[in-house]
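Chains shown are a subset, placed as in the full complex.
Naming follows writing order (A and B), and every chain is counted from residue 1.
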């Protein structure tokens, strides 16, 4: 580890049955030699609490904590995260082991921080006790069944309640209002649980130790923004498909799921983590060797590890931890490959990661405390994500509802910015309304608000004020359609925003085939630009039409419009843009907003990202995502942070296969 | 509504919890102002009973009425139609609210009729109490277990019963005889429930008020022919895919499910409704805006609403009601679009429907009491549909059993007639055996009996007598293969019919790829004619061979044969014909039967349908299903019922994009 430049390890989570082999019998000493050895070698330690995998004796004593599915079926045991962690019996035992571990090791000099639990929010709990708490939650929120009947519109289909005991369980539910309340409640259970654990650990932690958890962002019951408010720093997993999935130009569309596909999606993972607290973050887990399903082994090509790691650093990662050091010989993750293979002999993976270790040591503090360049803001909303997962509005290719409806819309714009060479900042509605619009305009002169069907009045008004304050607001489909109860708003759409946008609509249509979009002098488009999945029936009331559909019916409505509003501008994109349309719209939006055009990629195999480090220096990260070499002509003088040499403006960087260069501008 | 020409509304169903907020507390007055207002404006009202959505207090008091799946799992609450409506506890409460509503409003002058329940038969009830009634039903039908053992052939696989208590539940059943009895029993529960409700309402209804229910024809537990015998008039839903799904020539094969795809399938929906009672019918629901899954929004192109409405009228619709007036802001059907959008501002949809309202007012009584022209009869059997759904004989493209086996066979012939420009009358075996064959020959000189695996001896004999009486009987695969207990008949096939057909078979084969069919002088075929899915191994015993397969093995058997029989003819089609083969066979059959060839479509984008109105006048409905205009040269003098002008024979109708003309022949 030392030879490969490892400086931090994470230990102790997932082994409760080792910490506490029988109820109340604690065995805490086995870890001490590990921590001591790490300390001697200058390796710091993140210490985990073990609550995400309950011991089998606890399962035996409290069978009711086993997660139940909506049909009442028990999830069973033998995996992990099968626990209703809102259950008092579970919490009693969890608190006891957390306190025991924290008390024993908080003082150890190797320990730099704590991770409470791991990847929480993996399950929706349908246990009867959880449902009863949900009913109480609704009772406290709405007061009376009459109020709930009114707010949720329960007249239709005869769902008016006569008493709280009438409320049906989620199993057969078909009401969007109910579904959204249920999802909000489930996420709050996770936030409460993690926040509670953090508070317990803080009773023992030193001031120089942080408390965090490891976030798997796709978990169904996690609200990263609210949860990280209870933590000192954001930590997250960045799992990505390797080999040709990282190639540019991309052969496939890619996807942003727990394991991402596509270079753009790897960057988006990092930007999501930065967005949780608008601050640098820790990568608690990322690909060592093969990951995931044991029928997917895609160990990287030479060079791809450094590329991915520097990409994460460029977007704000303050730590990169590989999952995991050596590959396990047994258990469910036998083929989740570590830095060392099953033979435990260092090999190609180790060598590749050791090279990176050396580079990070060389770069040192020049790459810490980064604020990534991000002229484009993208609004990401968990309640919208949930609402459109349970009641999708886009179709999958085989005609089913797409549970990733929101992400698909947001991704189209993220990828547009990525393809246009523009960094993106992920922002949450809850963060925005706490800030002055002008403040956001200063850092993100372009702000994309697309697919956001669930926004309350204040959030919609804030978007309007952003444009008035000089920002370029890019609206997409569904934004401003529903309110915080998932009720369709009873006015013309986009509600609260159509006057600023200079367009409204009452009608929309699905598309089962992509539809050609024709540009204009203001927004020239290549022949590849298409609308996908959806068309809003836009009626202009002052907006300039930038692009239209080539179709006898849809051609009556504009595809893209723009309209000045106060000191800024509102652009409306009435469809889910394909790659070319997304790139063109974002490039145009950045240009009209005066975003600096320097340091854009100079080959279609390249990316270029900027950031400012803690010293205020401008860094540049130029990648070549291909087997084919490419060149990059430097716009200004730079220092190569890994090679050490100074390179004059106009000199040509040679980028090899799957290569990356880390540069500091000399000003 | 008045401005748009609306003359009827449907109210009151689905809101039991509003009618009766707590057990026994009735709130009946809220509807009075609505009915009064309708009456003042000349709008008539169909009043619904609310039984298809039970109030939650009833669910709480009688948890055992919640529908159970075959594995015992409860369906849950929160949707609608989760009720075992054969349960006495449910019926007690249902009767109380039905009587209360009917007693309160039957005298209201606006009320022209009643709809009891809504879209019944949506579920198969696996509740224990229902299974016990099924056992009693079998006991009453078969008398002894010995008789059941014999009739169902239970020796095999050791299923002989020693007592009625031995009967297994449907969950693990693999016997077709059991499955068919179960489906018949389930459908009878629906018929009993609707008939009972109708009888209760009739105690209050005036003589000028009708009683009906709204039929969704694809529901698994509905037998439309038997159920409508208990009602005054047939009412049904016609939901169809819009936009390019209505184009001719059709880009896709289309389908006939709860939401149809394809122009032919829209017409078939209407012909199914006419067939229930062999009489005009009400369309209780049809597309206003987007329908169905909220990820499918296909609001029509301009013109398509009038096209669809006139198509329904041409096939016997006496009323067209849109579902629904305005789009709901909450609940499961938030994106099931009404005439008004969420903003409640009249828009394009409203304007299009208002145009139609004006046309209907203009046409007036000239388009009422229609008997649609239908030279081709098509036999449709619910028991066959059920038998082939549970034990399919055709495969889907991915190799699974196709639960729509019967419909796929019948559709192939329906579409053949449609493409040949021939109107179709849907007829049920139960209706046929009540009529003299010669009577049916007079109205339907061609009768298709294809896919009818479940027919009893009398039904098979009736088909034979139809040909003898001068009809042209077109037989397809599976007809006459099994008896009413789904037992394979122990003689050569088609049983009861092979002598009349002049062909028999003992062998058949699946086809996984379409197989070329070669015509003859008597039946010339284009190169596109293919057999699909199935080949019967026909042996001729006197029949003339009309078409053969081009294949070293299948080529030994004819594809299509014909044989005179008595005063008529029996044609056998030994496969599922593709579009070209189906069209050719039906066109030839119509021609040999002397069906008038006038008024056939004159462009591949057109359809032409005829009907006689109540005054005995011959109407013509000519559609152009395309963005491209087309022309139609009139064979006789007509009056344009919408424009009012008289047009001479030989004059040329200009049909625009998505256009329709409604004409009356002048004789």
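Criterion: a contact is a pair of C-beta atoms (placed from the backbone, for glycine too) under 8 Å apart; a residue touches a chain by one contact, two chains touch by 3 or more.
Only a predicted model underlies this, so the values are computations on that prediction, with no experimental measurement involved.
Novice: If you could, jot down how many copies the complete complex is built from here, 2 of which are displayed.
Specialist: My count of identical chains over the entire file-defined complex is 3.
Quick note on the criterion: only the chains that are shown with their structure count from here on.
Novice: So, what's the distance in Å between the C-alpha centres of chain B and chain A?
Specialist: 49
Novice: Once bound in the complex, which stretches of chain A touch chain B?
Specialist: Those in contact with chain B are residues 70-72, 152-163, 165-178, 391-395, 399-402, 405, 485-493, 506-510, 534, 537, 552-553.
Novice: Where on chain B does chain A make contact in their complex?
Specialist: Within the complex, chain B contacts chain A at residues 14-18, 21-22, 50, 53-57, 59-60, 73-80, 82, 243, 289-290, 293-299, 301-302, 327-335, 341-345, 347-349, 627, 657.
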